Structure formats: C-alpha cells, structure tokens
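Showing just some of the chains, left in place.
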Amino acid sequence: MSSLSPQNWLLLKRVVRFGETDAAGVMHFHQIFRWCHEAWEESLEKYGLRASQVFPNDNEVGGTLEVFLPIVHCHADFRLPIKNGDQLSLKLMPTKIDLGSFELKVLFQRGDEDVAIGVLHHLAINSQTRKRCPLPEEINLWLEASSVQFGLRPL
Amino acid sequence: MSSLSPQNWLLLKRVVRFGETDAAGVMHFHQIFRWCHEAWEESLEKYGLRASQVFPNDNEVGGTLEVFLPIVHCHADFRLPIKNGDQLSLKLMPTKIDLGSFELKVLFQRGDEDVAIGVLHHLAINSQTRKRCPLPEEINLWLEASSVQFGLRPL
C-alpha cells in the first residue's frame, strides 16, 4: 500500500438521513458526534477488530473487558449546512496522545467541500478501578497502522 | 386521594424540543418512544422508586439487579402533527398483563386534543439466565397503586 493513499479503514462513506435533520431543514448539529463514534467503530471493524474486543457488552460489563475508553473531550466545527441525502466522505485521522489516550479527528466532505469536522478524545481507564491505564494493544495496533500514511503529512 | 383524580405520578408534562423535529417541520416519529420510556422512569421516580432499584447501571449489570424489564413489543399512533414548543400533557395508563409482564399506555394531549398514543410492553427476565420471571415487587406496587383510579373506568 502506498504511503500516499490512505488506508481503507480511514476513508468511509455516510449518507445523511431524514431523521438527522431538524425543522431548519438541515442536519441537527449533535448528530456529528454519533457519526464520529460510529466511524471509529466501523474503522476498527474494517481494520480487523471485533466489537467485543474494544467495547463492553452484555456479557462483559464488569467482566472480562479490562479497559474502557471513555471520551473526556470532544468538539466539532460546522462549515456548511448538511442536508438530507447528502453523500459524505469521512477522513479519519487518529493520533496517539500518550500511552493512555488518543484523539480521533474526522473530516466530513461533500465532494471537494469540507462541511464539518469532529474530534473525539478518548482516555483508557481500568474497567474495575476506573483509574487511567495504558491503551489496549488492539487500539495501539490500529493507531500505529493508521499513522503510517500520515507520517509525512503536514496536517 | 380521590379515586376520580389520577395519581400525580401518572400525569406528566413535556415540552417538544427543536432537536426532536425533522425537515418536515414536525416531531420526528420515533421520539415518541423515548418520551414513553422517559415518562415511565419519571413516573417511577415520582411514585418513590430510585432508578437503581429498577434499571441496571454501572455497578449492577450482571451484579445485584436480579430482574431486567426489556420491551418485547411497542406501538404508537399519531393523530395530529406535533410541533417544536408544544406543551404536551401525558396520561400514563399502566396495566399488569400477567405475573411477569405489564403494558404502559401513554396518551399525549395538547390542550383537549389527543395528538398521539404510545404503548410499551415490558417483560420481566432474570438478569443472569435471561428466562422469564415474576415482576419485581417495586413494579408490582407501582402497578397496583396506579390501577386504583382506573378500577372502574371502562377503558
């Protein structure tokens, strides 16, 4: 894979749906955070991870999953109105911040236009003690694989 | 308390918010199910129950809470458009179906008009085995107290 072409798990698509609009006729702002989180989940999946390796579920709350990855900060900027039926391209740009946290930036584009950007900052905590801990190995692998293409990019 | 006047935990209020509308300018249909569930939670709270007695939470999934109350069926009818800023009155009508299930009907009114109705059908299951079990005592008390006023009503 060329370092010039982004990994396929970092380039996603999303179509805006009617229930995501409000009475002003455009996407209701907070949907972007759901989109960012779902993009993260889809990215992990395309990279090869199973949801049960990363997310607590029915059998694993307080159980076998050792690390939770809560969001401690997030933000978004909206540049152009986003409408029902818009076909958006998502560029995911994950960055490891330190041993126990990472940031995921998602750029939303419609054709050549940047329409919005969303950023999630995740922290690793031990699921029992709720204290900070290192990121799970699976997440580290995804972060490293994802950084290859961006190594020389002046972002 | 008179049997003619509904219990205060069965008469709630709700104002429709902008993010609950869609680009047709009216409430997006599935919000009604969130409203019904939140009305149920508010009703239990007003009746005197704590959320941790009824709902699994951070400390209790797979832990101390013995009974979960999943929804196995729900439906809604929409009679009139519901708009941003509408001040709705909610009438809750819970009915015990059998030892292990109950139904909650919620009538949404704007002034004297019936605008919508939503119905949730809950089943009691053991949180470990996932098999059917009797309703928790707290829910039975709420159901019984709630039925007093409706005892003679030809609903």
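Per-chain residue numbering starts at 1, and chain names A and B are given in the order in which the chains are listed.
Operating definition for what follows: a contact is a pair of C-beta atoms (placed from the backbone, for glycine too) under 8 Å apart; a residue touches a chain by one contact, two chains touch by 3 or more.
Keep in mind the model is a prediction, meaning the values are calculated, not measured.
Chemist: Beyond the 2 copies placed here, what is the full number of copies in the complex?
Modeler: 4
The working rule: only the chains that are shown with their structure count from here on.
Chemist: Quick one: how far do you have to rotate chain A to sit on chain B, C-alpha fit, nearest 5 degrees?
Modeler: With C-alpha atoms aligned, the rotation comes to 180 degrees.
Chemist: Please give the residue numbers of chain B that touch chain A in the complex, ascending.
Modeler: Of all residues in chain B, those touching chain A are 18-19, 21-23, 25-26, 28, 30, 59, 61-63, 84.
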